[in-house]
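Only one protein chain is missing; all other protein chains are in place.
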Amino acid sequence: MNKLHFLALLMVIIAGISSPGVQSNTVKAVSHDTFDAGMVNSSATNSSGVKVLHIQGREYSRFDPQMTANNAQATLEGALFRGLLRYDENSNPAPSIALEVPTIANGGISADGLTYIYKLREWKWSDGKGVVTAQDFVYAFQRLVDPKAGSPYGSLLNGIVVNATDIQNGKQPVSSLGVKALDDKTLQVTLVKPASYFNAIASMWITYAVRKDNVERTGLPKDSSWTDPAYGVVVGSGPFIITKWDHNKEIVFERNPNYSGTPAKLDDIDQIVITDSKIAYAAYQNNELDISGFPSDLFSTLKSDPALHQYKAACTNYLGMNNVNPPFDNKLVREAFSYAIDRDTREHVVDNDINVKQLSWLPEGVPGYDPSLGTQFDFNADKAKKALADAGYPDGKGLPEITFNYVSSSDGQKTADWYKEQFKDVLNVDLKLNPIDLKTYLESFNDPAKRLTGLYEWGWCADYLHPSDWMQFVFGTNQANNVVGYSNPQFDKVSMAADAELDPKKAADEYRQAQELLIADVPVVFLNTPTATKLVKPRVLNLTPNALDGGVIGGFFWENIDLAVDNSTSQAALPTAVATKAQ
Amino acid sequence: MRKKTVIVSIVVILFWAILALLADQIVPFNYHQMGALLNAPPGAVDPATSYVHWMGTDNLGRDIFSRLLSGTRLSLTICLAADLLITFIGVAVGLVSGYFGGAVDNLLMRITDIMFAFPGLVFAMVMVAVLGRSIEAVLIALGISNWVGMARLVRGQVLQTKQMDYVLAAHSLGARPLDIMIHHLLPNILGPILVFSTLIIPGIVTAEAALAFLNIGVDPSLPTLGGLINYGWDSISSHPTEIAFPILTLAMLTLSFTLLGDSLSDALDPKRR
Partner (left out) sequence: MVEYAARRMIWMIPVLLAVSLITFTLIHLVPGDPCNPDPGQHPIPPIAESSCKEKYGLDQPLFIQYTHYLANVLQGDFGVSLFDSRTVNEIIVDDFPVSAAFGLGALLIGLGLGIPLGLYCAARRNSTIDRLCTVLTMLIIATPSFVFAILLIFLFAGTLHLVTVLFYRDQWQSWLLPLALLGMRIVALVQRFVRAGVLEILYSDYIRTAHSKGLKQTTVYVRHVLRNGLLPLLTLLGPLAADLLTGSFIIESIFGIPGLGHAFVISVVERDYPLLMGVTLFFALLLFTFNLIVDLSYPLVDPRMAYR
């Protein structure tokens, strides 16, 4: 998925908020005496008994599930729409609009693992007009793979669902997709290989049901405007409906009165678009936000604050380099750069200790995670010098000029300055620093013609929690997501076999073998796994963070979130303890 | 009284200029050298070298004082160069436009209208895209997109001044247009020009900071006052001193430039002696 949701951090200037936040021990004790409603901001109070959750938000271009490529946005869409399946608290697929999770045992999956049957329950659309049918899901899947629609996730089903690849390449009509409605309540998906992880894909936002007559209604400025309530009622199927979108200001989700699942406890989710973490933090302290980011330089101060929630995102960050061109086509050079990075210092100096050092490829949360893998490539100045000398560049001599590419921002600059000193110290290599604007930087990973030369920080985040999203899909020879140009036939063979393996135990073995092969080849220099951090007011109850929620804490279970009723009926002055805590 | 102000302003500016020029001799660090002390408060002593970081260190352990001196040096250079560029273009266009009037005026004013209405940000972005994040790109972007204010000011002043008797007299005596412009018009509008060009100095530094804020400023590896402020902005919550020093330096310099400009305009105005 979105490689690098920590890049969202860099987008603070324009669109982004700093990312995430929560830890796993969910329910926080409520103490009424430490929270009081904001004195000046009546909209933050709940004197009328209306429960409004105010969270720091950012501006989005649309809330169209099939067109979404960003976890945070997808998590918000989870409030508006529902799909076949969803993740439970342990990130396992659980029923949503489908009655049950199909398995071979319950007959939902054919014995060859190629046919999936989803039986739908009675599930109302948010406008109360009609129920979600199998045809609606067919429509959603077809929108996803339709190349003209241009979904950034259109390629996810390639090589998995029948005809998906050909449709994406324009060789087959969308109607040929292996997703069919057998009747109003039965959906059948036909696969080209027994991808045992298909239920995980069916839990993703891209399968959320959308209603054709609402999506394609007339009077819209452009196709993607259908999720803007300014142009008519947006019909969804989730616990909330979007009722107000004051662009660049706030987005309001209200409880869906026609929701077919457990009704949401909150009345409104009010997302206030605020891009600067310092301002968001001030607003949080002033009780204008219930959930907010904070300036990362305050992390060490806030670490012990019970309001701080921190949890690992299912992502791995690395230092990338082109494996095809010299000097990084030489594995010894890549090794040397891996040995040369003092990751502990890097975490402290560059990331304010918010991220966690990691040398393996699979991050925590993805089955197959093993932190002991790759530790042999950790910082070791002597080994670094030796590897570089063995590669034919003793003391950096003879090495061509190496560029370090980074996003033009103060964070990016800090990182670049640190690497420059580090590689100079250890390898006697002078990096040429190349700051690039964010959009150009990101686009280089989409288009082989725009690829960066030299070094860059990049990463990968899970679309769904299964190693199939990490192996052949990312590092397979000539795969679109293989930005470094890594190629190892042995790895290809093992990882493809694993992807098509029906026996879970055998698959796990093969994935482990694939990961070991990958790490031994040092295709990239592994650095860390990012964590999501957010400040949450004690009055917010039942938050469940998830490694996939992109930092929209609790957003996987919007309907569970509640606010402690404020029994002091508001309007009193702020207790100084709250106001001055982190100053 | 006035003399004292001039002297103080000049002393402050010279002080910073000399400090900046001799930066490499004054401090044992350079602007990118990283020490062991991270985010040290002002006055912290490095136990290894017993060097006193009297402005503290930043989050990479770099000496803020060293960076400040390097930053001041670069900022002063950029600022003065951009200011000269802006003043030169603006005065030339304004003088010609105001003096000749008619079609020349119309044409030049329409060009200034275009330049004025044209978003400087887009221009800066294009310059950075073409030239990379460099001093030249910023200089050109600042120069090209800011001369219009000066031109309009000069033109307005010229329109007013050229009606004065002595200009009319010079004209009727057959003085050449260039002579009139340089010898009769320019000295009489020098005051506003000086005030304007000193007034835009802080504007230029702020513009440089704004470009840095939007990440289209000079090469970010080189410290400038704007860049240091932008960098310090990231740590303002935990280490406010990091941003305070460049801002105070900037304020001190701009204040001196303004006082100097004011006093100069007094001194240059024949009427005010």
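Side notes on the structure shown:
To keep things simple, chains are lettered A and B as they appear, and every chain counts its residues starting from 1.
Here is the rule we use: a residue touches a chain if its C-beta (ideal position, glycine included) is under 8 Å from a C-beta of that chain, and two chains touch if they have at least 3 such contacts.
Nothing here was measured: the structure is a model prediction, and the numbers come from that model.
Only one residue from A:Asn92, A:Thr262, A:Asn325 or A:Asn446 touches the chain missing from this view: A:Asn446. Checked against the full complex, the one of B:Ala44, B:Leu85, B:Ile135 or B:Val195 touching the unshown chain is B:Val195. In the full complex, subunit B contacts the hidden chain through residues 1-2, 5, 101-102, 105-106, 110, 113-114, 116-119, 121-123, 125-126, 129-130, 148-149, 152-153, 156-157, 159-160, 163, 191-192, 195, 199, 202-203, 205-206, 209-210, 213-214, 229, 233, 236, 243, 247, 250-251, 253-255, 258-259, 262, 265-266, 269, 271-272.
Within the entire complex, the positions of subunit A that touch the omitted partner chain are 1-4, 7, 13-15, 38-43, 59, 61-62, 69-70, 147-156, 168-170, 221-222, 224-225, 227-228, 230-231, 245-249, 272-276, 278-279, 282-283, 285-286, 288-289, 437-443, 445-447, 480-481, 573-574, 579, 583.
To be clear about the criterion, only the chains that are shown with their structure count from here on.
Touching subunit B in their complex are the following residues of subunit A: 13, 278, 281, 294-295, 297-298, 300-301, 348-349, 407-411, 413-414, 416-418, 420-421, 433, 435, 437. Listing the residues of subunit B that touch subunit A in their complex gives 32-34, 38, 59-61, 128, 133, 213-216, 219-221, 230-231, 233-239.
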